[in-house]
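What you see is the complex with one protein chain gone and the rest in place.
Chain lettering (A, B and C) follows the sequence in which the chains are written, and residue indices restart at 1 in each chain.
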Amino acid sequence: MGHAFSYAGYVTAIWLFLIGLYGVVTSRHLVHLCLSLTVLQASTYVLFTIIGFRPGLPAPIFTDGVTPGSPAVDPVVQALMLTDIVVEATVVALLLAITVRIHRRSGTTDPNQVDMMRG
Amino acid sequence: MQFAPLPVVIPLIVAAAMAAGSGFLHRRVLDLGALATSAAVLAITLHLTAVSSKGVIVYWFGGWQPVAYSHFPIGICFMIDPFGAGLASLVSLLVLAAFTFSWSYFESVKALYHTVMLVFLAAMCGLCLTGDLFNLFVWFELMTAAGVALCGYKSEESQPLQGALNFAVTNTIGAFTSLIGVGLLYSCTGSLNMAEVGATLSRGSSGHSFLIVGFLFLIAGFLVKSATVPFHFWLADAHAVAPTPVCILFSGVMVELGLYAIARIYWIVFAAASQPMMNAIRTLFLTVAVLTAILGALYCYGQRHLKRMLAFSTISHVGLMLLAFGLLDPTALAGGALYLLGHGMIKASLFIGAGILLHRFRSVDEYDLGRVNRQIIPIALMMIAGAWGLAGLPPFATYFGAEQFEHAAAEQHLTWLAGVIAFSEIMTSAAVLRFTGRALFNLGRGYSIASRGAPHIHMEVETHGKHSRVPAFMWLPMALLLLAAIFVTIPIRHSAAHYAAQFESAPVYESAVLGQNPSQFVPPQRPAVIHDESTSSTWWTRIVVVVGMFFFALLGIFPRRRNSVVSRALYRAIGYPLLRLRPLQSGRVGDYVAWMAFGIGAYGAVLLLLR
Amino acid sequence: MTFLQIGVLVLVALGGTILVFTRDAGAQPIVLSLFGLILALMFMIFQAPDVALSQIVVGAVGLPLMVLLAIAKLRRDEQFLKREKDRERKAQS
Partner (left out) sequence: MTPKWRLIVFFIGAAGIVCLFALVRAPVLRLNEFRNRYAQQINTRTFAERNVTDAVSAVNFDYRGFDTIGEEFILFVSVLGSLVLLRMAEERKDEILLDALDRKRDVGPSDATRLWILAMIAPKLVFGVYIVTHGQLTPGGGFQGGVILATAALILYLGEGFAVFRDVLSHTAIEVGEAAGAGAFVLIGMLAWFWRRPFLTNILPLGKSHELTSGGTMALISIATGLEVAAGFILLLYAFLQENLTIEGEE
C-alpha cells in the first residue's frame, strides 16, 4: 500500500474540499466566499501533488546533478497545477469585481441578502 | 485534416486583434468582423461535420502522434466525429444569430462585448471537439469565465450581478470537482487522453467503486453546467438576467454542451469498464431526468417573466435530453441529438423574441405588457410557432427527436416515460402560449393561480435607436432559426442513428486516436434504426399534447372563479406544489452549493446501492 | 523526510481551516497570504519548484493583494454610500 505521506495528503485534500464547501455554504461575506473557494481549490493542489510525488526522486529539472532522462517526479501534474493556479487567481479576480459591483448596487456584501429574484 | 484547429484558433486570433485595436476600431467594423468570424467558423465546422462522417478525424496538436511513442498519447488531440462537429456547427450558427441580433444592440464598452463573445465561441467549439480530459476542463473553465463576464455585462441593475455571482460560484465549484475527478482517473490510468483512459480502465484493475466515484466527480462540473436536479438552481438566475444575445447562447447551446460532455465521457471513458453497472447508471440518469423535466416544467408554468420562463423551460427540456441519453441506447441517443438541435434553434428564436419585446416595449413581464399592436403580430405568431416546437409537434426537429426516444423507451418497457415527456412539453409550451395570449394579444383578465409568488424582475433597456419599430436584423434571425429547426431534420434524420451507434462504441475512437488499427466503424449486429412508421400511439400522444397545451394555456389566460371545480383541481395539481417549491429557488448561493454537495452525495449513494 | 511531508500537509489543512474561519476582513488578506506561503512550502517539499514559484507570486502576493484592494474599495464605497444617504436625509429635512 501507499506511503504515509499519501494517506496524509489524501485526508488533507478531502478535508480542504469539505471545509471549503462549508465556508461557501455558511458564508456571510462575499470576500470570505472567495477565500473559501481558494481553500476548496487547494484540495486539488494537494491531490495532484501526492499523485505525482515519488519519494526519493528529484524535481523534473535536469540541470545540476540530475542526469537528463533519469526518473524524476511527475512533471505532468505540475504543469496541470500551474494552469490550475492561474484559473484560481482569475476566477477570484472576477468574483471580487462582482463583489465590488454588488456592493455598489445594493449596499450589501452578504450573499444571503442580495436575493432580488426568488421563486 | 488541416482545418481541425481553426474553429478554436480563428475566434481567438480575431478576439485578440479586436482587443488590441479596441481604441480605434469603429463599432461597425467590430460587428462585421464578428459576423464574418462566426460565419467562417460555421462554414469550417459544417465542413468538418461532412468530412468526419466518413471516419473519425483525429488531430494531434504539436504533431505528437502516439504512433511514435508505442501508441501512448503524449500530446492533446481533437477527436472529431459528426456529433461533436455538428454541435460545434450549432454553436457557431447561434453565435452568428446572436451577433446579427446585436447589430443595433447596446453600446459596447469598447470592443469588450465582441471580444468576450468570440472567446466564448472558441471555448464552446473546443469543448465539442477535444479528446482530452484536462483540455475539456480548460474549455469548461474558459466558457465559465466568458459566460460570467457576459452575464454581468449590463451590471447597472443588481439582478444581473446576482445571476453572474450564482453562475460563477456554482460552476467554479463544479469545475474543481471535475478536476478532482481528472486527478483520480490520472492516478489510476496514468493518462489524460479520453480514449487511452477508457482503454486502460476497461483492462480493469480498479474496481467498481473507483469507477463510480471517478465518473461522478468527473461529470459533476458538467452536471452543474447542464443544470440537472439538484444542480439546476443557478440556471434560472443567470439566464433570466443576461443580455439577450448571451441568453441565446446560454440556453441554446451552453447547457446542452454539458450534456454532450457527460455523454462523451460516459461512452468513451466508462462504458466499456462499467458494463456490469449499466443498469444502475441507467436508473440514476432516468430518475434524475424525470425529476428535472417535471420540476422545470412546473416552475416554467409558474413564471410571469418571459426570460425566466424560457430558462425554466430549458431546464425541463434538458431533462428530456438527459432521458434520451439515459436510456443508453443508440436510437434514443440519435433522437436526443435531433431534439438537441431543434431545441437549441427554437429556444434561441424564442429568446430573440424576448429581446424584441424588450426592445419594443421595455418589458418582458406577462402582466406589464398587454398591448395589441399590429406590428408585433408577426412576432407573436412566431412565438406561437416556437411554442408549437417546444411541444415537440411536427414539423419541428423536436418532434422527430422525441418520437425516437419515446420508441426506445417503449422498447425498454418504460412506456410511462412518454407521460413525463408529454407533461414537460405541455407545460412549457402552454406557458409560452399563455404569455403570448396575455401579453401580445391582450387577452385574459385577473391573475393566474400559477403566477402567484412569481418574481417580478425589472429589466433595463438594452437597445438604442428607434423603439417604435422592429428592425429586420432582429426578426429575421428569429424567423430563420425557426425554419432551420424544421429543415435541419432532412439531412440528418436517417444518418443520425448510424453516428449515434458509432458515438457509443469506444473501440472506434480508441483505434482512431491511438492509431493501432484502421478506424473503420462497423455497425453493430442489431443496427440502430430510425423508426419511420409513426405508430398510432405516438399520434395519440401528440393529440394529448396539443389538447393539453391549449387547455393549460387557456386556463392560464382565463382563470376560473376561485371555488370552481377546475380551479380547485388546478390548484391542487399545479398551484400548491409550486407554492411549496418556490422557496427552494431562493437566489442564495449558499443554498445552491449545499444542494450541490447533497447532489454529489445522493448520486453516489444511488449508484453504489444499485450497483 | 516523511515527517517533514506529513508536517507540512497538517499545516496546509490547519491553514485552510483557519482561513475559512477567519471572518474578520482585516485579517483575511494576511491569513490568505500565509496560507499561500504554506502551500508554496508544500510544493517545495514535494519537489515541485515551478509550482512553488508560481504559488508564491500568485497565492502569497498577487491574490492577497487583490483581496486587500477589494476590501479597501468596499470600505471606501461604504463611506461613500453613507455620505450619500446623509446628504439625501439633509436634503429632505
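The rule is simple: contacts are C-beta pairs under 8 Å (C-beta built on N, C-alpha and C of every residue); 3 or more make two chains touch, one makes a residue touch a chain.
All values reported here derive from a predicted model rather than from experimental measurement.
In the entire assembly, the chain absent from the figure touches the shown chains A, B, C.
Considering the whole complex, the residue from B:Gly55, B:Pro577 or B:Gly604 that touches the absent chain is B:Gly604. For the chain left out of this panel, the touching residue among B:Leu192, B:Ile315 or B:Leu328 is B:Leu192. For chain C, the list of residues touching the undisplayed chain reads 48-54, 57-58, 61-62, 65-66, 69-70, 72-73, 76-77, 80.
Contact residues of chain B toward the unshown chain are 2, 5, 9, 12-13, 15-20, 22-23, 59-64, 69, 72, 74-76, 109-110, 112, 115-116, 119, 122-123, 126, 134-135, 138-139, 141-142, 145-146, 148-149, 152-153, 155, 184, 186-192, 200, 205-207, 209-210, 212-214, 216-217, 583-584, 586, 588, 590-591, 593-602, 604-605, 608. Interface with the hidden chain, as seen from chain A, comprises residues 1-2, 6-7, 10, 14, 17-18, 21-22, 25-26, 51-52, 54, 59-63, 68-80, 82-83, 86-87, 89-91, 93-94, 96-98, 100-101.
Everything below uses one rule, namely that only the chains that are shown with their structure count from here on.
Shown here, the protein chains touch in a chain-like sequence that does not close on itself.
One simple way to say how far apart two chains are is to compare their mean CA positions; for chain A and chain C this gives 13 Å.
Remark: chain B and chain C have CA centroids separated by 36 Å (rounded to whole angstrom).
Here the CA centre of chain A is 28 Å from the CA centre of chain B.
In chain B, no position touches at least two other chains.
Annotation for chain C: no residues touch 2 or more other chains. Contact residues on chain A toward chain B in their complex (touch as defined above): 13, 17, 21, 24-27, 30, 33, 37, 40-41, 43-44, 47-48, 51, 76-77, 80, 83-84, 87, 90-91, 94-95, 98, 101-102, 105-106, 111-112, 114-119.
Contact residues of chain A toward chain C in the complex are 3-5, 8-9, 11-12, 15-16, 19-20, 22-23, 28-29, 31-32, 34-36, 38-39, 42, 45-46, 49-50, 52-53, 55, 57-61, 72-73, 78, 81-82, 85-86, 88-89, 92-93, 96, 99-100, 103-104, 107, 109. Chain C meets chain A in the complex at residues 1-2, 5-6, 9-10, 12-13, 16-17, 19-20, 22-23, 25, 28, 32, 35, 39, 42-43, 46-51, 54-55, 58-59, 62-63, 66-67, 70-71, 73-74, 77-78, 81.
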